[in-house]
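The complex appears here without one of its protein chains, the remainder shown in place.
Order of writing sets the labels: A, B and C. Residues in every chain begin at 1.
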Amino acid sequence: MNAQLMAPQVPMQTPGTPARRGAVVDFRGVTKDYGALTVLQPTSLRIEAGEFFAIIGPSGSGKSTLLGITAGFVAPSGGSINVDGVDVVATPPYHRNFGMVFQNYALFPHMTVAENIAFPLRMRGCRKPEMATKVQRVLEMVRLSGFGDRKPAQLSGGQQQRVALARAAVYDPLLLLMDEPLGALDKNLREEMQEEIKRFQEALGATVIYVTHDQHEAAYMADRIAIMRGGTLEQIGSPRQLYEQPESIFVASFLGEASLLPVLGIAGSRGSEVSVRIGDGLVVEATAPQGRGSADVVCVRPEAVAISAQLPRMDNRFAAQVEDAVYTTGSIRYRVRLDGSDLLLTVRIPSAPDIVLLEKGQKVTVGWSRRDALLVAGS
Amino acid sequence: MNAQLMAPQVPMQTPGTPARRGAVVDFRGVTKDYGALTVLQPTSLRIEAGEFFAIIGPSGSGKSTLLGITAGFVAPSGGSINVDGVDVVATPPYHRNFGMVFQNYALFPHMTVAENIAFPLRMRGCRKPEMATKVQRVLEMVRLSGFGDRKPAQLSGGQQQRVALARAAVYDPLLLLMDEPLGALDKNLREEMQEEIKRFQEALGATVIYVTHDQHEAAYMADRIAIMRGGTLEQIGSPRQLYEQPESIFVASFLGEASLLPVLGIAGSRGSEVSVRIGDGLVVEATAPQGRGSADVVCVRPEAVAISAQLPRMDNRFAAQVEDAVYTTGSIRYRVRLDGSDLLLTVRIPSAPDIVLLEKGQKVTVGWSRRDALLVAGS
Amino acid sequence: MTASAPWRVADTGILAFAILILIYLVMPTLVIVPLSFSSETFLSFPPPGFSLRWYEAFAESLDYRMAILNSVMIGLPAALLATVFGTLAAIALVRGDIPGRRLLAALMIAPLILPQIILAIGLFPIMVRLGIIGSYPGILFGHAVVCMPLVFITVAASLRSYAPTYELAAMTLGANPWNTFRYVTFPMIRVGVLVGFIFAFTFSFDELILAIFLTSPETRTVPRLLWEHLSYQMTPVIAAATVVLLLITLSLLMLAAVAGRFGPRKAKEAVS
Partner (left out) sequence: MTASAPWRVADTGILAFAILILIYLVMPTLVIVPLSFSSETFLSFPPPGFSLRWYEAFAESLDYRMAILNSVMIGLPAALLATVFGTLAAIALVRGDIPGRRLLAALMIAPLILPQIILAIGLFPIMVRLGIIGSYPGILFGHAVVCMPLVFITVAASLRSYAPTYELAAMTLGANPWNTFRYVTFPMIRVGVLVGFIFAFTFSFDELILAIFLTSPETRTVPRLLWEHLSYQMTPVIAAATVVLLLITLSLLMLAAVAGRFGPRKAKEAVS
């Protein structure tokens, strides 16, 4: 099926496989303020051709503003946006030739599915027969071939989302903008649509800028993620980089779960290998990232921690006591208190039918390797 | 701190620890139809005292209707709801004495935080000094002591949610109803509030009925979960029961992820140990749940599957090929195709900084134990 | 059952209101309709006998024919003007980013609330000086202004009933402002515009005070003719004319209600 998508009957701009290259988007010092209120600090960012780029952050972090500026709905207060080398800041939205998918789909309720999809082609003066072929092709791509004559209100949420995708892609834009496109869907449908969107992007070969507040969604879908906070880019990297090498406490706690143990002092160091004191007689063997100075906490991911009576050959080993135990889908999550301190540590282990949950108050030993204990700066 | 919550200065209905028992809620054949449209089939369900009971299901499954009937907003078409042995169906909502938390908080915008919380006490003719003490106590419980004089609009989403909790609990209801209370919050705030609500319920000792569409939230918070589908209860059980012993394909795929391998035939059986054929020369050693007949698929959870070059002593071992590999927060998710078939299997393994992702097309061996392969009936 | 309990209080209110409506709207009709079928020349109630003679007299009256024609010739262009400008004003104020929109919106409603007699007293000398007193354009523009608020209100309500995302979507899809209005905004508010037009026409058709001041015997409308007859003498012809005017008005309002019915509704949320 994938192969069929790669070789459509109607020639795309670049025929054959691999599909066309998406646009390169280069933000240079883009800012936005409303009078005294700055919602977007000067932001520079380069998104590569064909990249699936996610922007995440809490509400008010400026992620929607950045997308609005890219789409042309919001005029930036400064800076430029070069798309394939051309500055589009002064171009009105209807001449930017990007595709955009909205959270509530924004399908025109008075048009049929086919008319909705044909709309951007009609605006481009496309001829009737060509229009029909293109609409048919893209309907097949989103597996809604028989639905052209229905009104959007007659479709389910997932189907509407697929029509919105089709409409935003039918004119082969080199850049697709998506603003929380799955925000209105149920959990399970959302997971299904995540795959659909990824498959769709691969077939299309477009660059995607994807705004969401769901970190799991971003981690699952994106090649790279930008985490925004208070109008600035906090960190940019692949999901794995952000998760395993967070550069700030904010990033460490925003993406996934983390135990953050405050550093009281340095007990010793050799290159990137550092021993830090986190309590009376509690020393953690940790790793310092290269070229960074301050170290305010030790970040340990819950799945890096082993928990049992005996832990052979672990860099860090502590006696602890179970504070609570929770079964979640597919895994068990313990909170343990390190003996001789008030420090809480989160531990997550995969569940299996024969695992019996540890009880509250039970004495345990927890351990993790130096490699999994990262020093992270504050703020 | 927990200890302090258990022994408040103002005596609760039952002083000392353990806190009061919540209400027992007994639904007996409760139905709801609008003319020819039945939105809730006859439903019987007993919720124990002090239980945290979640109801999940896709939109339109009847979960909100069931909650609305319990609250008294919707009159059932039939059946009774006994709360501590008394049928409340004919009782108007304002005499039911339940607490309820709404998705958008429903804090009265023209009243201060303290006035909002005092409102139910005022409706009960509570005297001024007692009112002030109770409001103060509950504000402390939700850690908002200094916020009594603010208007709800001056608070953040999480703070508003905590005020809503306080208001619904200040008159010590024996039953708390929650309708997607965290639906309007960002992912990270939501996880924080989940703990807050659990802690709050424990301190309060009330029975909670919690409606959500988020399966992870339900699994994390609830003692028992009811999964609804098309106006009926599909399955009831602890999160672990539902995840490890789903009774239908719907439950297996609604809660968490699952590889569902269609059963082509039975190759042999001995008690609950069954060998089933899933393809040409592909036989899976599986477990049949007791007392159930049909077996349409073999359900395998992604974290039960091991993936590597060699798999010693596994009940099931198959050669396979990697279809795709995705890094998600804290884990790696592979989709593999079993050799000699079109069957796709999902595998999830914990990630660590030194793990290198397998590449697409790579030959691997996957395996899982018989215990983790459950036969599940269709529909 | 229990769900609607808090509105019980309100139900009593609506009952009381319905009774008042009955007394003040229906009872006059119950008086006028029998009078219009009276067989006698004097307005006496109950009428001594049944006849259609006053309807015949109404139908044969050149004055009334002229008046109806005038009402239509003034009402249609006035309603059209009101609809065009009222719709544009609603779009600018609801969707646009104009400073002081609250004040401007209040200004839009003003002609509905301001006493028409003030308008009439002020317009009269101006029109006399411009030499357009009693002409079609004079009354037509006057009616356009007082009808505009009705269009503004209905169209603004239509615009507020959906998020502006549709227009943003149209723009990203390549529609310039005019095409966005033509293919997206207008179809979405079509019903509101139609209902506003009908309201505007009805209002102009029934308006009396401006008509008294600004029309001449050649351009006088039905209400003004009725008014003149009332000052002169009370005959059942007036009752017949009133019944006809009432029927026209009610038909137009019914038309508006039917149009509203087939308008786009907000997607009804599923119960659960």
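Definition applied: a residue touches a chain if its C-beta (ideal position, glycine included) is under 8 Å from a C-beta of that chain, and two chains touch if they have at least 3 such contacts.
None of the values given here were measured: they were computed from a predicted structure.
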Absent-chain contact - pick from A:29, A:78 or A:92: A:92
Candidates C:75, C:111 or C:174 - the one touching the absent chain: C:111
Candidates C:93, C:133 or C:194 - the one touching the absent chain: C:93
Residue in contact with the excluded chain [from B:22, B:50, B:76 or B:120]: B:120
On chain B, residues whose C-beta touches the chain left out of the figure: 71-73, 92-100, 102, 104, 106, 108-110, 119-120, 123-124, 153, 167-168, 171, 177
Chain C, residues in touch with the chain not shown (by the definition above): 3-14, 16-17, 20-21, 23-25, 27-29, 31-32, 35, 43, 45, 84-89, 91-93, 95-98, 102-104, 106-108, 110-111, 113-119, 121-123, 125-126, 129, 141-142, 144-145, 148, 153, 167, 171, 176-178, 180-181, 185, 199, 202-203, 205-209, 223, 226-227, 230, 238-239, 242, 245-246, 249, 253, 256-257, 260-261
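Methods note: only the chains that are shown with their structure count from here on.
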Label of the chain whose CA centroid is most distant from the centroid of chain A: C
CA centroid of chain A to CA centroid of chain C, Å: 54
Rounded Å distance between chain A and chain B, as computed from the means of their C-alpha atoms: 25
Touching two or more other chains - residues of chain C: none
For chain A, residues contacting two or more additional chains: none
